[in-house]
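Every protein chain but one is kept in place in this view of the complex.
The block that comes next holds subunit A.
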């Protein structure tokens, strides 16, 4: 059931209770969790935070906590599966789900008592109406009526009984035909509804609006919701239109906060957080790196210049020369660049990039500024937190990484954020190197209805790509680069399936599929259902554990038959 007044039906209900917070492992969920934790601290709500990375972890966590808690809040997990059937909770457990995964399972939508969805209904959800899918009551009633008629007919004299019997038989045949038609229609409607997987409004944004409705919103919460939205955009989960719309909403909040504080003549202390809207460069981490490195390792610029080829490198040198930036300046840390160059860097880059065909080098985003040294763009924080979440350096358990990433979002933990930025730089470099090697050695093969790429075991940094978020970033960047490098026009419209070794001891690979690259793509992914069907038909040993149904784990030996099944399924 959708919650219409989030304050009354969600917050006021849990404010005096102990709550279990089950949070998925992505940056948007982290931000939503931070906002909710801040609200809980204000009102002294007792809660238990449990990070969950997949369905199995969710089930074990639920079993552990179901005796102690009645109220469960699920962030970025649980909407796209029949939750009650999977978890089998008691009658009085209530689940509040704030999830960006769509489509929402119809049972979750139409359950009135135990499942409350903290999702705005004006998202284009396309939920089939109740009567199209559920018809149980009517069925039983009619059968009951029928038998009732028969028994009544039985008490009548025999002549009338025969007529009643014929009528009853006809009606039953008619009803069975209707039922078959209705079921066929129902299957079709459900198939259309559940075929494509996509993402809706950021959970961090929903939580921020809750805080705003309660007038408890602070600049920290606004910044977290900005980071959550930017995460959806960096991970390419939402369309450009949606991103721009949501940025507009957040911009209104930003100007409201800025107006409130700069009102007096006395300006604010330098330690206070200042958020500003920027029309900044689409270069990853450029303010914490050198400009040259940032251009080489950002997806947008590297795919446009084709930096894996020598021709591309030359073009980059030309581009820098065109802007009049000396190589020495461009290769040193951004903060140490000459002030005269830094001043109108953005305009200079925009002008030159228009000449080279990069029209979207500048994007709408936000930056935060506190203290004398600390200035971060929203995408910097997203990259840092994502790198911390999937940190493979020390082989720590998943929960340690989760807590570290969660901490790095607070202003007081700047060393963690800087550590995250360092890890993110390493990750971006290895992504670019892997892309360069895949394209140069032609590892992306066209299998007919899709493109396929497999990362061999000996590839450098292959351990990094056993994690779903890193692998999905790699595959998105790889597809963009491939589309620009291939001469085959048909291949440019194909989706990509990426596979990488996940666990060498268990002998599994992680497989994920992404939709084709297009300017006006609606980011809808059909691989979830396709993977399920292919796995069923070949009885491959797969694990559909991830919340995104387009990411699965597969036994290495079953790889070829699984792929063959997919090819037949999708052609």
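The working rule: a residue touches a chain if its C-beta (ideal position, glycine included) is under 8 Å from a C-beta of that chain, and two chains touch if they have at least 3 such contacts; residues count from 1.
By our rule, contacts and distances are computed from a predicted model.
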- Item | Protein name, per the UniProt record, of whichever chain is missing from view ("GPI transamidase component GPI16", "Proteasome subunit beta", "Trafficking protein particle complex subunit 6B" or "DNA replication complex GINS protein PSF2") | "DNA replication complex GINS protein PSF2"
- Message: One chain is left out of this view; which of A:7, A:120, A:216 or A:240 touches it in the full complex?
- Response: A:216
- Item | Which of A:63, A:169, A:184 or A:272 contacts the chain that the document leaves out | A:272
- Note on the structure: Which of A:8, A:41 or A:311 touches the missing chain? It is A:41
- So which bits of subunit A touch the chain we can't see? 41-43, 215-216, 218, 261, 264, 266-272
